[in-house]
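Notes for the one structure printed next.
Every protein chain of the complex appears in place save one, which is left out.
Labels run A, B and C following the written order; every chain starts at residue 1.
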Amino acid sequence: MNTFGRNFRVTTFGESHGAAIGVVIDGCPPGFAISENEIQYYLDKRKPGQSDFVTPRKEADAVQILSGVFQGYTLGTPICLLIQNTSMKSADYDELQEIFRPGHADRGYFEKYGIRDHRGGGRSSGRETAARVAAGAIARRYLEKEGIIISGSLTSVHGEEVPERMEQVIRDARDQGESVGGVVSLVVSGCPPGLGDPVFGKLDALIAYAMMGIGGVKAVEIGSGVMAASMTGSEHNDQITSEGYLSNNAGGILGGISSGQDILVRLSIKPTPSIRTLQQTVDTNGMERKISVKGRHDPCIAVRIVPVAEAMMALVLMDALLEQRKIIPDCRQEP
Amino acid sequence: MNTFGRNFRVTTFGESHGAAIGVVIDGCPPGFAISENEIQYYLDKRKPGQSDFVTPRKEADAVQILSGVFQGYTLGTPICLLIQNTSMKSADYDELQEIFRPGHADRGYFEKYGIRDHRGGGRSSGRETAARVAAGAIARRYLEKEGIIISGSLTSVHGEEVPERMEQVIRDARDQGESVGGVVSLVVSGCPPGLGDPVFGKLDALIAYAMMGIGGVKAVEIGSGVMAASMTGSEHNDQITSEGYLSNNAGGILGGISSGQDILVRLSIKPTPSIRTLQQTVDTNGMERKISVKGRHDPCIAVRIVPVAEAMMALVLMDALLEQRKIIPDCRQEP
Amino acid sequence: MNTFGRNFRVTTFGESHGAAIGVVIDGCPPGFAISENEIQYYLDKRKPGQSDFVTPRKEADAVQILSGVFQGYTLGTPICLLIQNTSMKSADYDELQEIFRPGHADRGYFEKYGIRDHRGGGRSSGRETAARVAAGAIARRYLEKEGIIISGSLTSVHGEEVPERMEQVIRDARDQGESVGGVVSLVVSGCPPGLGDPVFGKLDALIAYAMMGIGGVKAVEIGSGVMAASMTGSEHNDQITSEGYLSNNAGGILGGISSGQDILVRLSIKPTPSIRTLQQTVDTNGMERKISVKGRHDPCIAVRIVPVAEAMMALVLMDALLEQRKIIPDCRQEP
Partner (left out) sequence: MNTFGRNFRVTTFGESHGAAIGVVIDGCPPGFAISENEIQYYLDKRKPGQSDFVTPRKEADAVQILSGVFQGYTLGTPICLLIQNTSMKSADYDELQEIFRPGHADRGYFEKYGIRDHRGGGRSSGRETAARVAAGAIARRYLEKEGIIISGSLTSVHGEEVPERMEQVIRDARDQGESVGGVVSLVVSGCPPGLGDPVFGKLDALIAYAMMGIGGVKAVEIGSGVMAASMTGSEHNDQITSEGYLSNNAGGILGGISSGQDILVRLSIKPTPSIRTLQQTVDTNGMERKISVKGRHDPCIAVRIVPVAEAMMALVLMDALLEQRKIIPDCRQEP
């Protein structure tokens, strides 16, 4: 299952060290202006090698539009976006061919498929998220025209919430060959009321699905989140006046349907599993091994998840927006 | 979107105060023994009126198998389970026809559809979850034959984690016309490795979707959950020996694929929004109103979410199990 | 797979001699007036026992709306329609428990599922189509409001095309314990241009899928149909003037998209396989047997397929209409 969405259907493909990664978007509305530059802008935000928080690897990540756009406008036909893989040091991964890295998908892939591309995580590599960011870029441009703005940020690292201390914690982790977890917060403003379906297609459920589908995310909270369990009804209910709601514990979604308030989401992200520290593991034959993961790795993957989470939010909202169009028209005023 | 699952497809229907609620299950394997009694067993666990923690309403919730089962065995054809609505005091809800209850889906439905069945929440009523529990009962029986056991419990209420104090907190809330939130924990034992798809159909993402699709759930955590954000890589990684894993921060799922360890999930649930305390709201004309929600309501919906969460977990695992069957065979050993 | 459609999703359930048959419709627009009487009108057209062309069995086929309609209007929630099975002479089928009727699905079900409800065809009975007709009734009422009229008729029986001779052929077949095939023609007027997707969701492909999904249909033709293979380009092309098209060989669909012309479809239907004539067959143990199928059977199932084909056409168009809504709006005028 490599497709996301029912109306704005996004199918990603590609292994980390294969020929290319990419995405096909089916269901994009026609007549909408989009350019490679606009997509590249978001890809560059995800790109590694930009600061000392992130891995110094150089990935060109240059996106190419192969179909679905004609003279600068979408045709309503499938849009294929391709990113060639150029910076591939596959040899770095030779020793990983027969050993499972703790905290990684290596063993799961092997047990599920009986075969895997071990180079750089193959299909399970974070690199696959570049395809999501590319697709999300188109959704974001469309949503912005509708006044819907998505904004994500890193709000905590290893428990620290002050920016300069967060930076220091990451640098320390990098210097020690360690890694740290973090929290990413998302705010969506301008979302119209009415998005989301009330039973199984709840907007918050779709967001949870999208966010938990990003590698490393261990918790998804909407609005009050885990705090809700310690509150009373009179504290938690968002009272309503003619001016609007008096609070936003709902996080902008009630009964699975957007209320028009800001949508508030918080993701807890585990530390990067690739660390230099020596760890116990087993190989493909079940023999015990010790491993110290070398190579260039982000000490805090939460940093790079920010643009990915924004992109996934864009995909969820774009899909819900198209879904909602089916129930708007004519017959509505009848009763 | 009232259907859950791709292989074991569950479609629920029915409003709280309509003629009936029910569910159609498409894709259930043939030749599997199931009876109304076995389904009723799980429905009775969800039924209100069993203790003073839950609402004293009497709902018969008697399930009837209308199709798909012949001489006690599933046919492989759609199974329709029906529960007639009998205890309907619709008049209780007359005053709610034009007023939106804070913390409820009332306003969202009205804005989305332009029409709603206001009686008892209509389609958004917790009563809809009886249909999920009925479908989940069939999945659970099947999974048990495969050695997969799902177990849920209420592990915290308004911050209290000691059982007798949890009970007292709920009683106090009830006496004050208030309500409290809580935490539900799920453990799945016996789950084979290999379930779940690696990119968008990750097992943890599907679980998050299923759980956040239960009304009132504000956070879903897998394994280490929100704690993951405060950990280091060497603390979080589950090291592997030939005997198995040394810890279970992953919560039984790595890279979206089950590892064979216990699956650990935690849900934070908001307090019941129906409270006697006077609150501000607006009516369908946007005029400000005050509301005190009367009637028989659970002071802590988390109590009744336990069997619903178990049922949804069963639906996720059943679906993943059938999905996995497509990639097991022959060609696997070839390379 | 017992669900039809992507937007107006119709799931049927029920075996011929089980407790009930029925259908759940998910995705019906809200605020649309519908009554049991309107649905019953179409069911009565399908009902057997109306003339001497069709089986004298009495099936009450009384439809009940269980959900999704409130005070006469659709809610936008799932609509469950139920038809209790009342006229069940299961004993008639006892001898069929271990024998496969030629021309029927008996053997296929047994080989596929390893279990079957042998009574009256079970799930493969034509009775299942009553559920399709009920769902189609709602779609037809909606389409009529949009000016789209679906009309089907029996245009040939065993090669005869003159009505009174068609009747005579059917009577003769009945008297001889034989059966005959026939042709059903469908015309859709008022269909707007633009319905259907250009590649895999072509409107004609969806129609072919819907029609070939009716038991007994062996050929589906659109417009010129089989004649197209014997024509030249200048004969077949429908030339265009400012007044409209000069012919309709396309059958109202070009490149998979409706053109605004009448949609023309023709179905060739096999003779009823249940005949008194003695035939060779085998039983569940592979032993050779002779069979003469007794009981009350339509001598020409094409007669009763007319309302079913109309219903399926309604489901296809309803689904395409909702799909098309997603690409109509705002951004369209931009380029």
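Everything that follows uses one rule, which is that a contact is a pair of C-beta atoms (placed from the backbone, for glycine too) under 8 Å apart; a residue touches a chain by one contact, two chains touch by 3 or more.
Nothing here was measured: the structure is a model prediction, and the numbers come from that model.
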item	value
Hidden-chain contact residue, picked from the options C:Val63, C:Ile79, C:Ala173 or C:Met313	C:Ala173
Candidates A:Glu15, A:Glu167, A:Asp204 or A:Glu310 - the one touching the absent chain	A:Glu15
Hidden-chain contact residue, picked from the options C:Asp61, C:Glu167 or C:Asp204	C:Asp204
Footprint left on subunit B by the chain that the document does not show	6-7, 27, 29-33, 71, 73, 76-77, 142, 145, 198, 322-323, 325-329, 331-335
Subunit C, residues in touch with the chain not shown (by the definition above)	1-4, 6, 12, 100, 102-109, 111-115, 123-124, 128, 156-159, 173, 178-183, 193-194, 196-202, 204-213, 215, 218-242, 246, 249-251, 254-260, 268-275, 277, 279-282, 286-288, 302, 323-324, 327, 332-333, 335
Residues of subunit A (touch criterion as defined above) contacting the omitted chain	1-3, 9, 11-15, 18-22, 24, 26, 30-31, 64-68, 70, 73-80, 82, 112-117, 122-123
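The criterion applied here is as follows: only the chains that are shown with their structure count from here on.
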item	value
Rounded Å distance between subunit A and subunit B, as computed from the means of their C-alpha atoms	25
Whole-Å separation of chain centres (CA-atom averages), subunit B against subunit C	37
Whole-Å gap between the CA centroids of subunit A and subunit C	44
Residue list for subunit B, restricted to those that touch at least two other chains	1-3, 12, 112-115, 123
